[in-house]
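For chain A:
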Amino acid sequence: MSEFEPKIVAFVCNWCTYAGADLTGTSRIKYAQNVKIIRFPCTGRIDFMLLLKAFAEGADGIIVSGCHPNDCHYTSGNFHARRRWITFRSLLDFLGIDVRRIQFSWVSAAEGAKWAEIANTTVNNIRELGPYTDYAKVAVHLKKEAKV
Partner candidate 1 sequence: MSRIGVFICHCGENISATVDVVKVAEEAGKHEGVAYSTDYKYMCSEPGQTIIKQMIKEKGLTGVVVAACSPRMHEPTFRKACSEAGLNPYMCEMANLREHCSWVHDKSDATTKKAIDLVRMLVEKVKFNKPLYPIKVPVTKTALVIGGGIAGIQASLDIANSGHKVVLIEKDPSIGGHMSQLSETFPTLDCSQCILTPRMVEVAQHPNITLMTYSELEKLDGFIGNFKATIRKKAKSIDEKLCTGCGLCTTKCPTKKIPSEFNAGLGFRTAIYVPFPQAVPNKPVIDKENCRYYQQGKCKVCEKVCPTGAIRFNQEDELIEIEVGAVVVATGFNVMEPSEFPEYGYGKYKDVITGLQFERLASASGPTLGEIRRPSDGKIPKKIVFIACAGSRDPAKGIPYCSKICCMYTAKHAMLYQHKVHDGKSYIFYMDIRAGGKNYEEFTRRAIVEDEVNYIRGRVSKVYEENGKLIVKGVDTLLNARPVEIEADMVVLASAAVANPGSEELAQRMHISYDAYNFFSEAHPKLKPVETNTAGIFLAGACQAPKDIPETVSQASGAAAKVAILFSQDELSREPVVAVVNRSAPPVYSTCVGCFMCATACPYQAIGEELITDRKGNVIKKVAKVNPGLCQGCGTCVAFCRSKSIDIQGYSNEQMYTEVMALLNDE
Partner candidate 2 sequence: MKIGFYPGCSLTGSSREYKESILAISEKAGIELVEISDWNCCGATAAHNLNKELSVSLPARNLALAESDGIEELVVPCAACYNRLVMTQHELNEDEKLKSQIAEKLQMPLKNKLKILNVLQYLEEYFVPRLDELIKKPFEEEVACYYGCLLVRPNQVIKADRWEDPMSMDVIMQKLGAKPIDWAFKTECCGAGFSMSKTEIVGELSGKIVRNAVNQGAKAIVVACPMCHSNLDMRRPAINSYLKTKIEVPVMYITQAIALAMGMSEKEAGLQRHFVPVSFSVNC
Partner candidate 3 sequence: METKNILIEVKRQTGVNIRECYQCGKCTAGCPVAEEMDLRPSVIMRMIQSGTNEEMDQILRSYTIWLCLTCETCYSRCPMDIDIPKVMDYLRQRSLVEGKVHPEARKIVAFHKSFLNTVKRNGRLSELFLTIDYKMRSLRSGTLFQDMTVAPGMISRGKLHLIPEQIKDKKGFSRLFKNQLKKRKP
């Protein structure tokens, strides 16, 4: 059996981390293919239901990354995201999701190397945690029920 290849979705802000990941590219710094980026206007836009959706669709791990505190393009979006993350984090246990499956970080447009590092560490961490199927199973079950 081949090694487990985790599926990791990165929810990133357009102004900092997306540009930071662009810099990773222009600097030709390599990282694992497992991480795939979805662009948001701001981390403040990221509804945590989207994270649950990602797990339900089979994601094994998630990265949420935006601007450093005080660097938000929209002044305060990242603070809202951070506050929401603190609340959401305490809910994770109840939801039965290992908190280590979600990596929350700040990566600026100038931190190309940091982005690669975060991507790689997350992949390694998730690889250790193993596949995550609980939510996917529930989702399949719910879909079946809905059809009946």
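Things worth noting here:
The rule we apply is simple: contacts are C-beta pairs under 8 Å (C-beta built on N, C-alpha and C of every residue); 3 or more make two chains touch, one makes a residue touch a chain; residues count from 1.
Selection criteria: all candidates are chains of the complex that A comes from, given by their letters.
Everything quoted here is computed from the prediction, not taken from an experiment.
Within this complex, the numbered candidate that touches chain A among 1, 2 or 3 is 1.
For chain A in complex with candidate 1, the residues that touch the partner chain are 5, 7, 9, 18-19, 21-22, 24-26, 28-33, 36-42, 44-48, 50, 53-54, 57-59, 73-77, 80-81, 84, 116.
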